[in-house]
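Just one protein chain is left out here, and the rest sit where they should.
Letters A and B mark the chains in the order given here, with residues in each chain numbered from 1 onward.
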Amino acid sequence: MANRPVAIRRALPGALAAACVAAFVASALGAVLWFAGGGGWPDAADWAALRFTVMQAGLSAVFSVTLAIPVARALARRSFPLRGALIVLLGAPFILPVIVAVMGLLTVFGRSGIVSDFLALLGLPKLSIYGLHGVLLAHVFLNLPLATRILLQGWQDIPAERFRLAATLGMGPAQIQRFLEWPMLRATAPAALLAVFGMCLNSFAVVLMLGGGPKSTTLELAIYQAFRFDFDLGRAATLAAIQALLVGGVVWIALRFTRLDGQGAGMDRPRHIWGAGSRWLRLQDTLLIVLAALFLLVPLGAVVLRGVVGLADVPPSVWGAFGASVSVALVSTVLAVVVSLWVAIAALRWGWTEVLATLGLSVSPLVLGTGLFLMVNPWINPARLAFAVTALVNAVMLIPFALRVIAPALRAIEADYGRQADILGLTGWARMRLLILPRARRGLGFAAGLAAAMSMGDLGVIALFADPHQATLPLQMYRLMGAYRMEAAAGAALILLGGSLALFWIFDRWGRGDAKA
Amino acid sequence: MKYLALASGLIAATAAVADTPVLTIYTYDSFISDWGPGPAVEKAFEAECACDLQFVGAGDGAALLGRLKLEGARTQADIVLGLDTTLTHDAIATGLFAPHSVSASYDLPVTWDDAYFVPYDWGYFAFVKNADQDGPSNFRELADSPLKIVIQDPRSSTPGLGLLMWVKAAYGDQAPAIWQGLADNIVTVTKGWSEAYGLFLEGEADMVLSYTTSPAYHLIAEQDDSKAAAAFDEGHYMQIEVAGKVAATDQPELADKFLAFMVSDAFQSIIPTTNWMYPAVIPADGLPKGFETLIHPAKSLIVPVDMADAVRAQALEEWLTALSQ
């Protein structure tokens, strides 16, 4: 088949958008460097922090995705009551503010958690999850759902026709794995790895909370030190730049290793559960689903229980904050999804656009916020831009995730239908309306749900731009905690969880709406 | 004609708003939260100043100073409220602050004669435990005990830095050895106070680094007397929170007025049950009921302001080395 690049005209808006994202990040870094009057060279401790950051993020990504593969497969080939609800619920951990998620996790794995209590009954010592293993456990808890969802999407994107073909060829699970699933994973797993790696790279509170001490110093913490202790902005900016370059490199490599052979198109036939398989296989899948559900839902249950108790203590201001967070989430979601769609189109022609647009993944929130502040402050009171900056920063940080979902979907559409659309002269808005939007709807819905839910969490809370009159929900929750009101904070966390899940569900649902038509 | 009247009325109204002087105060975020002193302070001061008091929240104390450095002389702030004695030396060095003219009879365990900053509250760092738990009576006992503690990272948290200064002030050159002894007691080190306190309440540790006044919150706000602070016989490190006038302020009189207001009863009586610290000047009505149950350290430790920078850097170095092994 002839390889046909997308016309420059179609790729230009996305390339421009990607360049804007990169310029946004670069100018913030540049503003900090300019203010500092130059960079500062990282010391040995900073390099150690960089190594540790990359190591923990890499290990977290590998563990999360490795575990997600069998779980996603089990979910893909089994149907059972409440399967849809379970899949939505499994998405909950990664949208929670980390402190809430970790508290939930501790009710199971903590020193006075369920597992420790059980061990104590047997006369065994308590479980200690503080250390690298604890960090990894928490990161798997937070990101297994994300990886599972991305991979599950991949499974669902294999047309039903392929499985029918496999069935007629008498393929067993092993052959299906080799001929259908492995090629799909080659295309999807790098995206999942990258998404989790990105999440863990800036995961600073989790690492600190469970890492057990300064042995687990991440780069973001080194940046904090440069800021707060030494007020060495040059070094902070240098560290942030190193991190950005590193992530850019990883993205580049991951994209090169992603094999882009499409699955071929199907006729949107309703899926049916194929190869019910042996009893052993069924048992294995059931076990996997139950284990994953327990691992993810028991800590979540603890969050919900605590939150229900605290709901009565929640002050009215929390509801105002909820409204503010929902508005921020909706604006950043629209921004992130639209830009991702453009960039995904541009990436069909120029791979580097995807790398540029992903830079938001890597940049230290502290440095980004400081740079923006330096750029804005001489002209306008930053507090007046609180909403806009929060939404914008959220969007920039969400684009990499939305892009991971949307780009493969677009590649598939172009591979399967691009030539027919070309020969029909389907261009511009008509192509968007009649081909891309309907075919990418599932991916767009999922990406939007993901973006909205994550945006409800604590991505873009930048203290320098705080609105004195209207806090976002995560900020309000932290304020409650800071004022000893842990129960009320738990109630606020439950509201946050409920709101995020609802937003996710609504968008994801919209995306799947077309499937049966 | 009607329109003209309306228009002039509008102009008059806008002018009236513009005539109200605005006093902008930068402070840490928890000060202005619904549960902090901010709302009550704003109401009380506006009642007597014929001005508009506006708080701007900026993270915590260290972030506050960082923001001021970023803005330099162009800052909108008239007053910066919420620095502590580990930061004031650094703050004065920026040249952004003006000397004050406030004098008051402070109820501080130490004498206060700083030319630039006025204290508004203070407290002792302490390890908070369950009341029925036997507490150690100093760091050495703690190190030898099997007790588990959770502390905050000095690089991202004010109490975390306070603990560093505490050990350094109490033990000087012995500090590294103390930290090595404590290493196996430390469950984990969190980003901020909220995470650590949350872990403690979840039962993840026997004690948490906080303030001697923390049990007062549980007692007064929740009628819960199950929390207590462990009294250490080598003394407790003090945190004195201060405010200062920005040299470039366009409201110097108003700023002076606020600083004077800050040490008056109207402000000081708000502090104990909103900021959960000791007021710098005990108001006429005394401390709220419940504060009498708190421990009173025999010795108050504090590193002199002009040495804070040097001690801070060395203490961090030692802490990192001791706990990274």
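The rule we apply is simple: a residue touches a chain if its C-beta (ideal position, glycine included) is under 8 Å from a C-beta of that chain, and two chains touch if they have at least 3 such contacts.
Keep this in mind: contacts and distances are computed from a predicted model.
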According to its UniProt entry, is the unseen chain "Oxidoreductase", "HAD-IC family P-type ATPase", "Amino acid/amide ABC transporter membrane protein 1 (HAAT family)" or "Thiamine transport system ATP-binding protein"? "Thiamine transport system ATP-binding protein"
Partners of the unshown chain among those that are drawn: A
Considering the complete complex, identify which of A:Pro13, A:Pro70, A:Gly301 or A:Pro438 is in touch with the unshown chain. A:Pro438
Which of these touches the unseen chain: A:Trp41, A:Trp379 or A:Trp429? A:Trp429
Considering the entire assembly, which residues of subunit A contact the chain that has been omitted? 1-2, 4, 7, 264-269, 416-417, 419-420, 422-427, 429-431, 433-435, 438-439, 514, 517
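In this text, only the chains that are shown with their structure count from here on.
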Whole-Å distance, subunit A centre to subunit B centre, using C-alpha means? 36
In the complex formed with subunit A, which residues of subunit B make contact? 29-30, 32-36, 54-59, 62-63, 66-67, 69-71, 74, 76, 90, 148, 153, 155-156, 183, 186-195, 197-199, 201-205, 214, 217-218, 221, 276, 312-313, 316, 319-320, 323-324
Can you check the complex and tell me which residues of subunit A touch subunit B? 35, 45, 99, 103, 106-107, 110-112, 128, 130, 204-205, 208-215, 221, 224-225, 227-229, 231, 315, 317, 370, 373-374, 377-378, 381, 383, 463-464, 466, 468, 475, 478-486
